[in-house]
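Dropping the structure in here first, questions after.
What you see is the complex with one protein chain gone and the rest in place.
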Amino acid sequence: MTTVEPPHEPRRRGFRTGRLEAFSDGVFAIAITLLVLDIGVSGGAGRHLLRSIVDLWPSYLAYLVSFATIGAAWLGHNAITEYLDRADAAFVRLNLLLLLVVSFLPFPTRLFADYIGEDSAERVAVTFYGISLLLASTLLLVLWRYAVWAHLVRPDAADEEIQLLTQRLSPGLAGYLVLIVAGLFLPIIAVIGYLAIALYYIIPFRNLHAGFLPSRRRSPQPRG
Amino acid sequence: MTTVEPPHEPRRRGFRTGRLEAFSDGVFAIAITLLVLDIGVSGGAGRHLLRSIVDLWPSYLAYLVSFATIGAAWLGHNAITEYLDRADAAFVRLNLLLLLVVSFLPFPTRLFADYIGEDSAERVAVTFYGISLLLASTLLLVLWRYAVWAHLVRPDAADEEIQLLTQRLSPGLAGYLVLIVAGLFLPIIAVIGYLAIALYYIIPFRNLHAGFLPSRRRSPQPRG
Amino acid sequence: MTTVEPPHEPRRRGFRTGRLEAFSDGVFAIAITLLVLDIGVSGGAGRHLLRSIVDLWPSYLAYLVSFATIGAAWLGHNAITEYLDRADAAFVRLNLLLLLVVSFLPFPTRLFADYIGEDSAERVAVTFYGISLLLASTLLLVLWRYAVWAHLVRPDAADEEIQLLTQRLSPGLAGYLVLIVAGLFLPIIAVIGYLAIALYYIIPFRNLHAGFLPSRRRSPQPRG
Partner (left out) sequence: MTTVEPPHEPRRRGFRTGRLEAFSDGVFAIAITLLVLDIGVSGGAGRHLLRSIVDLWPSYLAYLVSFATIGAAWLGHNAITEYLDRADAAFVRLNLLLLLVVSFLPFPTRLFADYIGEDSAERVAVTFYGISLLLASTLLLVLWRYAVWAHLVRPDAADEEIQLLTQRLSPGLAGYLVLIVAGLFLPIIAVIGYLAIALYYIIPFRNLHAGFLPSRRRSPQPRG
């Protein structure tokens, strides 16, 4: 009878990942929702409101790219904690570092929305934006690689699944590096590229259940 | 003894809906609470503050309509996940798309509050607002229809219940379409209509337990 | 063996109170944290910053009163859901109405901070503020009374406990009414009174475990 274990407990050794997830979810959700605060038409737009709304396309684009990127980071974070057996002290600190960058993203997003189309400033804003995205994406990979290295991953996770997640999280980094350089010459290309990377993370085109979505506990269960 | 299953696990196959719900709840809660930031009297209102407060009625109306709409969307989202057995990759992505629109709503709400009463701008603002509401409401229905189509719904959910939820989520779309067109001529009618649709979703007038509120697990349970 | 019930399920009949609580917690937490955004010194305060900081006392007072009030409302909400066996459709809607008022509170708080000390405007701001607090407090009591009336309360809750919570939630209403009238003549008295009511709810002076804190499941439990 001693095998009847409290169901929540298996995840509680070392550090309760529940509260780590709750706090992280909170930061991701707030950062993604604060993005809208930076969209706004200027005061006296009354007469030509339709035009003002249309002219805000850089803000919509910035909103879209940042929403997709934070959404992708949340999905990645989700996949990582899904495989997690427990967290240790260093993992919790690395996670804080990731959240530091994620909750910083609204600032470069705002710069990017404000200065796109403005010649030299555009170049600076897009590069600054790209570096921030690269940082977030790097920290996500570091978090995952650390979890694997420190044996925090559930023992029943298949090696292929672990490698698959590593493969999914890696190419974005090279992509961001290339795009940051490209953005120095053609900022708009970089922006489209940033969106493409976020969508690459979000849309699982090869196999719906591969990549970010660990298909654990898929074994048939009897239900009443 | 192997039938003693961890109680949380039935919902965990495919994708943990728990964290999906937590993140969605966060975005809904933040979007609904940010609405108040756009209500404000202008600087020098000191002498006639009472009047300034009364003159803000468009802001209160916008706050009310958007609060009711996001609240209704949250209730609908709740009903959908309540019927969910598990989530798959596409569901999670569709959900992100819904959240993209929901967290965008404070912007059209602000426009609507700022430009109501301003002739031609009013028409633009109300139409833009209506399209945003239509989009949110469409994505909610798409999310639900996808869940049914992809067999993500709990097998023990009765077919009538599933159809009832589909029926509850559908009429709003036609309503929004009609109101968006009507709003081009009579913006105020559209606004009242938007509020009515939100209240239609929120207030379950026919049967308190029908509609958004699945009455599952109502079977009598012995308690200690 | 059929008595081994999933532990979370007892609270899940009718409507999952878990997600209702999560969403409500989110709105309470965001509303309470947004209050700080309205505290700020004006641009050119450099030379006399210390004085500017001191001169902001109305903002601190407003922050304190609203924080205490929202905190008290959260405690009250907590006590109510603590006694809840399940939620029904009307309860969820009444809860939304309460959240509508709670997330509105940052606006009257800002007015109050901006116009205190400004003669006639002060009177308007304090009265508007008081009416908002009264509304929040009334809805909290309505929510609780509805829960009792609709038999949503856990059957094992003692009648005295239910009456005690009703008694704790009621006097604030009369208090607010008196203070709103008093505030028309002496605004500062009203403000001190609002703070006193919030502290009355927060500080359980008679008996630490009475009032908002149902001492359920206090019976000794064997632990391993």
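Which chain is which? They are A, B and C, in the order written, and residues in each are numbered from 1.
In this text, a contact is a pair of C-beta atoms (placed from the backbone, for glycine too) under 8 Å apart; a residue touches a chain by one contact, two chains touch by 3 or more.
Quick caveat, the model's predicted, so the values are computed rather than measured.
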item: Chain not shown: contacting residue from A:G26, A:P58, A:G71 or A:P187; value: A:G26
item: Residue touching the undisplayed chain, where the options are C:V41, C:L97, C:V148 or C:I162; value: C:V41
item: Of C:G26, C:G130 or C:G175, the residue in touch with the unshown chain; value: C:G26
item: Chain C residues that touch the omitted chain in the full complex; value: 1, 3-4, 7-8, 21-22, 25-26, 28-30, 32-37, 39-41, 45-47, 49-50, 53, 63-64, 67, 71, 74-75, 78, 81-82, 202-204, 208-209, 211-213, 215-218, 221-223
item: Touching residues (missing chain, whole complex) on chain A; value: 1, 3-10, 12-16, 19, 22-23, 26-27, 30-31, 34, 37, 88-90, 92-93, 96, 99-100, 103-107, 110-111, 115, 118, 120-121, 124-125, 128, 155-156
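Basically, only the chains that are shown with their structure count from here on.
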item: Angle of rotation relating chain A to chain C [CA atoms, steps of 5 degrees]; value: 180
item: Chain B and chain C: spacing of chain centres that average the CA atoms, whole Å; value: 24
item: Whole-Å gap separating chain A and chain C, where each centre is the average of the chain's CA atoms; value: 35
item: Multi-partner residues of chain B (each touching 2 or more other chains); value: 3-4, 7-8, 22, 26, 30, 34, 37
